[in-house]
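All protein chains but one are shown in place.
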Amino acid sequence: MIDFLTQQAAAHAEILITLAKIIILLFVVLTVNAYLTWFERKVVAHIQSRWGPHRVGPHGLLQPLADGLKFLFKEDPTPAGVDKFVYYLAPLLALALALTSIAVIPFGPNPLHFKGHDIYLGITDLNIGVLALFAITALGVYGVALAGWSSNSKYPLLGGLRSSAQMVSYELALTMSVVGVLLMAGSFSLREIIDGQATAHGLFGWGGIFRWNIFAGPFPQILGFLCFFIAAVAETNRVPFDLPEAESELVAGFHTEYASFKFAMFFIAEYTSMITVSCLCSILFFGGWLSPFPASWTFTHYLPSVLLIPFGLWVIWDGMRYETIFGKLILPGVGAVITALGAAFLLFPAVNEFIQGPFWLLSKIFVFLFVYVWMRGTLPRFRYDQLMSFGWKLLLPVSLANVVLTASALLWSNR
Amino acid sequence: MVPTHYYLILSAILFGLGVVAFVFKRNIITIFMSIELMLNAVNLAFVAFSQALNKLDGQVFVLFVIVVAAAEAAVGLGIIIMTVRNRQTLNVESVNLLKL
Partner (left out) sequence: MNAPLIIFFVLAAMCVIGAISLILQRHPIHSALSLIVVMVALAGLYLLMGAEFVAAVQIIVYGGAIMVLFVFVIMLLNAGLEERTNFSKLAGFAGVPLAVALTGLLAAAVARSQDTVQAATQTGATAPTKALANLLFQDFVYPFELTSFLILVAILGAIVLAAPRGES
């Protein structure tokens, strides 16, 4: 029996590896989602001079667990007169599409070698990676529009129509702003875009950070990045573009009539698309897994350990003087794990080389998520007509101008 | 490899179903959607032949068909909105002012 299973596993190894990658990535993305909500609440709270969640678990770290349990056990009413099929389909569609977009993102350059199979980090690398992401974003409008319409109520309908009109308008600017990067890279594949940045002509001929698309010659993509980031914030319905779901404006917009688990699905979809946009920003404009230091500075390869070991020691020290007994037990454990990880990277050079790529990519994703949350705590929201005129009259012409300028610069430098 | 005539038969079936929807439905928007279904069936035939003959001209034509369908959908839906404003109904059989 065991022989039969191992023989079948060896024969269908590729599919099994992909399946394992999908399951692992799904768990990782959902956990990151949960702790992103914790991170957002903490950061917004500190911006507003208060503490945020700090009771449920040490430093509020078990708050996402409490929220998840609440969503599971809350009553799930279905309003009368809704179109049942569409009402149940909309959050499912939103969640499925948001989670699918993580599949095309590469997380590291070097494959793991395992029993003769090369396992690349990242589920797949499509020839049309960027186009596939846009296709998934384009279909994401349906989740919002159908949710608003099927709820059989005024506020969701208005919120859904406004939100989907906003998403469709900013989709154009989003797509156009990436064309500059595609021109410079010559390919739609995300891996090739990052590899192109590794060998690009840096600004003034410098290496490292200046080879990234945002700084690289012949035309630094600063305009493109700004347009992309603003359009992406509008696509994901986040502040300052979240009028359709703002509480003081439209009750809760298109997800008013959705309770407990269906609302959680919309919630997870929104945060997952935030994560996807952060990944895309880092990959397309900021060099992906490339280090900002030139490749000749090999001493920077110890940076992960240099960051992790002091952080782990601080967590242990903070845990030892935490107020609750639970915190006194858990936090030193977490700190010990982080310190051990940092020490492992110091002691095993092969592992250190392997995690350089993912470390830089994850740091950049973290920075972009922080900017997202920072904007939420700081900026007021747009009025709807201001929002639409901003998208059509400012963002779209600027991204078109970016395309024209990039193309001209490329032609001139290749003459 | 999937033989080409499988794709052609599928395209013919889809086109036929589009014609059936066009003839039998009475909601003007559904009729318009059946036109889109017919265009999609034609696109499938184009791409199937492009693969069979190993030339990319079929795919270029598919791009043109998609773009023209988009333009047609925009203008057609504008006309539908105006008709509904005037007749207050979505039933095609009630747009019969020119009937003898």
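For reference, chains read A and B in written order, and residue numbers begin at 1 within each chain.
As a convention for this text, contacts are C-beta pairs under 8 Å (C-beta built on N, C-alpha and C of every residue); 3 or more make two chains touch, one makes a residue touch a chain.
Given the structure is predicted, the values throughout are model-derived calculations rather than measurements.
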item: Touch partners, limited to displayed chains, of the chain removed from view; value: A, B
item: Listed residues A:Ile119, A:Ala135 or A:Val371, member touching the removed chain; value: A:Ala135
item: Residue among A:Ala145, A:Leu290 or A:Leu369 that touches the chain left out of view; value: A:Ala145
item: Which residue of A:Leu157, A:Ile209, A:Leu308 or A:Leu396 touches the chain not shown here; value: A:Leu157
item: Residues of chain A in contact with the chain not shown; value: 83, 85-86, 89, 126-128, 131-132, 134-135, 137-139, 141-142, 145-146, 149, 157, 161, 164-165, 168, 171, 188
item: Where the unshown chain meets chain B, residue by residue; value: 1-10, 12-14, 16-18, 20-21, 24-27, 29-30, 32-34, 36-37, 40, 43-44, 47-54, 56-57, 59-60, 62-64, 66-75, 77-82, 84, 90-91
